[in-house]
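Here the complex is missing a single protein chain, while all its other protein chains stay put.
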Amino acid sequence: MQKEFLFAGFGGQGVMFAGQLLAYAAMEEGLEVTWIPSYGPEMRGGTAHCFVVISDKPIGSPVTRHPKVAVAFNLPSFTKYEPVVAAGGLLAVNASLVEPITSRTDITQLRVPATQIADEVGDLRLANVVMLGAVLTAYQALPLDALRRALEKHTPEHRRNLLNLNYQALARGAELAAGMVQSA
Amino acid sequence: MQKEFLFAGFGGQGVMFAGQLLAYAAMEEGLEVTWIPSYGPEMRGGTAHCFVVISDKPIGSPVTRHPKVAVAFNLPSFTKYEPVVAAGGLLAVNASLVEPITSRTDITQLRVPATQIADEVGDLRLANVVMLGAVLTAYQALPLDALRRALEKHTPEHRRNLLNLNYQALARGAELAAGMVQSA
Amino acid sequence: MVDMVMAPPEMQVVYDYPDSLTDTPTSYCPGCTHGIAHRLVAEVLDELGLREQTVLVSPVGCSVFIYQYFNLDACVAPHGRAPAMATGIKRMLPNHIVFTYQGDGDLVSIGAAEILHAAARGEKITTIFINNAIYGMTGGQMAPTSLPGQKTTSSPTGRDIVSTGNPIRMSEVIAQLDGAAYIVRRSLHDVASIRKAKKAILTAFKVQMAGLGFSMVELLSSCPTNWGIAPETALEWIEQNMLPYYPVGDFKVRDDVKAL
Amino acid sequence: MVDMVMAPPEMQVVYDYPDSLTDTPTSYCPGCTHGIAHRLVAEVLDELGLREQTVLVSPVGCSVFIYQYFNLDACVAPHGRAPAMATGIKRMLPNHIVFTYQGDGDLVSIGAAEILHAAARGEKITTIFINNAIYGMTGGQMAPTSLPGQKTTSSPTGRDIVSTGNPIRMSEVIAQLDGAAYIVRRSLHDVASIRKAKKAILTAFKVQMAGLGFSMVELLSSCPTNWGIAPETALEWIEQNMLPYYPVGDFKVRDDVKAL
Amino acid sequence: MTVGKIIIHQDRCKGCTLCSTVCPQHVIHMDDTRLNARGYHPALFVDNGDCTGCAVCAVICPDVCITVYREAPAPKRARLAEGAAAL
Amino acid sequence: MTVGKIIIHQDRCKGCTLCSTVCPQHVIHMDDTRLNARGYHPALFVDNGDCTGCAVCAVICPDVCITVYREAPAPKRARLAEGAAAL
Amino acid sequence: MTRELLKGNVAIAEAAVRAGLDAYFGYPITPQTELLEYLSQRMTDLGRVFLQAESEVAAINMVYGAAATGARVMTSSSSPGFSLMQEGMSYIAGSELPCVIVDVMRGGPGLGNIHPSQGDYFQVTRSAGHGDFHPIVLAPATVQEAVDFVTLAFDLADQYRHMVLIAADGQVGQMMEPAELPPMRDRNRPEPDYALTGAAGRERRVVHSLHMQADEEEAFNLKLQKKLKQIKKTEQRSIEYFTEDAELLVIGYGTAGRIAYTAVEAARERGIKVGLLRPQTLWPFPVQRISELADRASGCLVVEMNAGQMLEDVRLAIGGQIPVKFYGRMGGVVPMPDEILTAIEENYSRLQILV
Partner (left out) sequence: MTRELLKGNVAIAEAAVRAGLDAYFGYPITPQTELLEYLSQRMTDLGRVFLQAESEVAAINMVYGAAATGARVMTSSSSPGFSLMQEGMSYIAGSELPCVIVDVMRGGPGLGNIHPSQGDYFQVTRSAGHGDFHPIVLAPATVQEAVDFVTLAFDLADQYRHMVLIAADGQVGQMMEPAELPPMRDRNRPEPDYALTGAAGRERRVVHSLHMQADEEEAFNLKLQKKLKQIKKTEQRSIEYFTEDAELLVIGYGTAGRIAYTAVEAARERGIKVGLLRPQTLWPFPVQRISELADRASGCLVVEMNAGQMLEDVRLAIGGQIPVKFYGRMGGVVPMPDEILTAIEENYSRLQILV
């Protein structure tokens, strides 16, 4: 089965890296995976987004018009991608920065106060990992542990001191989502 | 009928202009005509040659492998083009500069001491016109008068003072050839 | 024009949005001084009343979208070829004002021949040359103007001058050419410098109006994003690192320009 | 080598054909000083013993056939791109000697960017730059180095500096670049000048041998054919017309070169 | 009495901080409490009467976000020329 | 007694006249009486004993047609270096 | 009117002047240089714009700029110089500006030589730059046709806001032939609606080829393709000789085509049922006439001065209906009529065996 993820947000919110982490994790699990960034006129500053596709078969297109999962880190991303999530799919939003709530009834919304949690964990830049923890709990594409291993392996040198905080962030995101999924 | 002429000699011997004069004359006579120069590695300094084709029908190729008439103004040209003249054709040579005599028996050779005659007429640069007079007498592709009109019309401004000498050169070449043709 | 609803009616406007700019927000990164350069040029065009007789030639670089920001007839040249395109335009419209706006990659690297020859011909155009010591648009590769030791994405351990040479001071080079009437370097790193930059831009356009030849203003500019520092720090970086290597100054002010 | 049968055995040869030339006769017009420049370079290579470790990069121009005349490994670059091609070669063969031989059309016009950047990078190559103020090979069109008022086949009434600018003095331009170690202009119009030219060529190659950077010798050269005058007159034309505009001189002799 | 006043067009603002750094009267702060539509913390004019209308904020703003007003009657020259004079 | 002597390789010569113009002893003439194989009037050395072996003819010849000999014993340096010394 | 003896390059230049050329930018290269040289004097005399550029890269971008002001502009070059113009040509196509570009092809690849060739066929018809576009390509075989095609080129360029190439070869450029020049045309015409002339009293205009959003770029491409389709439909041109009853159809353009004419004529004298179609537009390629003629013929012989490039277009046009053979010379060698005649005879007799 093919699973598609869209990550979108401001440059600097770690959107690209979130996607790459997921891709690494998928690869380590022996799955087929593609990651692709998207550029637009908004390249300078502005917003950025990337796609991740995970599958057990060779992947055709690394881009999809209607991803199963969209992760919106900011308001413009929410506005832009809310309409395109596949029916039955998941829309995860950084509730710390995005107020509106989807009016779509055919998708699940996962509101994660990721920035706030990251702040609590100790580093605002960890919002992306919080989101990943939440998303992978709500939509079980990969075991969380795969992501933990990916973090371990692919956190760049200058951020390795944050590794433990990363694990915490992941766990916090997962916890939160678990609660919500249960409560849903 | 298609008539092909090859003019060859050192740069500066008026080879190109001789061909052009012939082409002008043919055009004024209402015939189809092409003139084309040829370049080679010898371009800087060295020898130059051009082709003229005259016909009463549209002309296909302005270049021929075996021209009916070849006019060699110097020894290298003689050496190079003597073998290619069409059987039954005419090889005109500037006898003032070219000593050897063709060994081919299937062509007519016209030996014109053009440089010498030009000198007698009063300007060394007229050797090309002397040759033209001789060639057109030996091989009557056009009336001499057409050439005279072409000279009149196309001699460049700075050489118009030589116009009368040109006519004389033309006549001397023609006379000489007439004598030779008779005596042949 | 931006919205004026909040304007206090009892006061006089002393600084406002120039007419020669459209109100399209730019795509530049926060604090990028491309925006300052745009404003200065627009103000000069306004002051000289040139808006309706000017043609702008955009480069390829971060400022490739400049045609969206200036309220002028405009075109986009291939990377580096703005001076050639501007030449084509100016030759057809000798009484119009034609200017190019080019980055250091565009002007010094791929377009070195075109700028050199436009200057040598004394092409009556004006060039605004934004030197930010980097290829901004493509993500921060080394430019021929990058400083010795400068880290870029194509010189990750710092520009090695043994292999790549010292940065080119293009204004000094172009000043050698007879056709160059007015060649100066200014900086955008602080308010006083910006004011001087504007004066130079004003002169450059006046040189063109008077038909005196080629005029160019090099502006030391920041690229906080690719330098990897905050906008404010970037201005300091200009002052501390670029200015010593690229001194501001007048490299060619022909006598007929002085007489203007 | 030319035939030696007539050599008087009792005498000493004081001037002979250099080993670094093949015995192929050149395709240059009578009296064209390209031939002199060739000989000087060949003599220098002989004297420095460089023949077997040198790669020559031919330009496109009358000297495009130079690879036939030099007894060296050689290649022909696209018009103007010899410095780029030479860069590719030198980077692979850092211990070899690589030189380009380029005309003014090739070097100043179409190849302006490549020579400028090779010089700026301090590319360890040597350039022999033949300035004959014209495009020889294509039949005498105006070059960026043609003199004001000079009649050429593309400026039949004389070069109009209003429309085409003043001629570019490329040595002076290139001397501005840090990577340029040795940039001089010499002339080939008389025997004394030719001797000085050879000294400069010798120095230029020594600069390369010492790895000091880019070296270039500009040689004022004649084109009797396209100038439309006799070879001897052409040498006078260099003296009377070119020298005043293109003074011979040393435009850049870096300290490390002086110390050679 | 207020001599100068500025209006910051916050929707254009990219939060680069340059204006707030250069303002000699320190009357421009960065609004860390909100993001504008483009995702930046915009600059905020603190109209405490200290603004002199010196326009250096406007001169340095790369995004032409700032309009500057002054109480003193404007000289005769046209509005834009004045802007220039402020340079 | 003859001090110098040159050999002109007439087949290479393009008749440019430069050698004959520069020869201080006027011992090079252009041979107007014949054309060489390439169609030029070649230069001709008039061996009248005036040649000093100064080599300026060789220095200016664009076609490297001239070999110069001198009677004086050559200095120690190798042949080609000498040619260069003549420059 | 009077016929004049004109060199191809000069004829093209003067025809351009008469067609209303406002500006010429170019760089010398054999075998097209006379074109530039002639215009250097002529344009200046007429008070029009002539500028010798520092390179072909600069020349094509000067053309780009001048065309953007609404002017009638031309440049010319030969193969290596033409290669250098590819980026600029792609920008001009992407900006939908009219202009005329002359490529007087010579022997290649690389520096090659200065003899006549048709080695750039693919480049002129298929990929005069990156991205999806085709210039209109006119291929003259005679000096007269070169003259006529110049006027046509400017008209087509204006009509379609498109780039028109004149793909000649060294022979057409260097040859002198009698030809009749058209009268001088009035250059006054209304300002085109794309012309950059300073935004006085109107909305500003922008000339560019940049569409950052893929869907916008696609919309532009669709518009461009629509135009190209229209040109394909209406602008195919060719000329035919002896095709009525031809069993063997010879196809050749430019110099190869005119030499083939002599060969075909000679073959006819020998009773061979052969005809010649000479494409005048290389793009759009005259597929319609060719497929019509292929219906009637039983074999086809393509003649080119290259390794077989138009050959592909002929095969595409004919689509396997009849066998397509090739005779070509390369590297600046111009085939002689007798060679082509031999090829015709061989192919014809092969057909007879088949029949």
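Before moving on, here are some points about what is shown:
Chains here go by letter, A, B, C, D, E, F and G, matching the order in which they are written, and residues are numbered from 1 within each.
One rule holds for everything that comes next: a residue touches a chain if its C-beta (ideal position, glycine included) is under 8 Å from a C-beta of that chain, and two chains touch if they have at least 3 such contacts.
Quick caveat, the model's predicted, so the values are computed rather than measured.
In the complete assembly, the contact with the undisplayed chain comes from G:211, out of G:211, G:237, G:273 or G:296. Residue D:72 is the one among D:14, D:32 or D:72 that touches the chain not shown. Of the options D:33, D:54 or D:171, the residue whose C-beta touches the omitted chain is D:54.
Counting the whole complex, the residues of chain A in touch with the unshown chain are 20, 23-24, 27, 32-37, 39, 57-65. By the touch rule set out above, chain D reaches the unshown chain at residues 51-55, 57-58, 64-65, 67, 71-78, 81, 84-93, 96-97, 113-114, 117. Counting the whole complex, the residues of chain C in touch with the unshown chain are 60, 64, 76, 78-80, 105, 109-110, 112, 135, 137-139, 141-142, 144, 153-157, 160, 163-164.
Simple rule for what comes next: only the chains that are shown with their structure count from here on.
Hopping across touching chains, the smallest step count from chain B to chain E is 3. Where chain C touches chain D, the two copies mostly use the same residue numbers: shared numbers make up over half of all numbers in play. Using the mean of the Cα atoms as each chain's centre, the chain most removed from chain C is B.
Between chain B and chain G the centroid-to-centroid distance comes to 35 Å (mean Cα coordinates, whole Å).
Averaged C-alpha coordinates give centres for chain A and chain C that are 41 Å from one another. Each of residues 28-30, 32, 113, 117 in chain C touches at least two other chains.
Touching of two or more other chains is recorded for residues 14, 38 of chain E.
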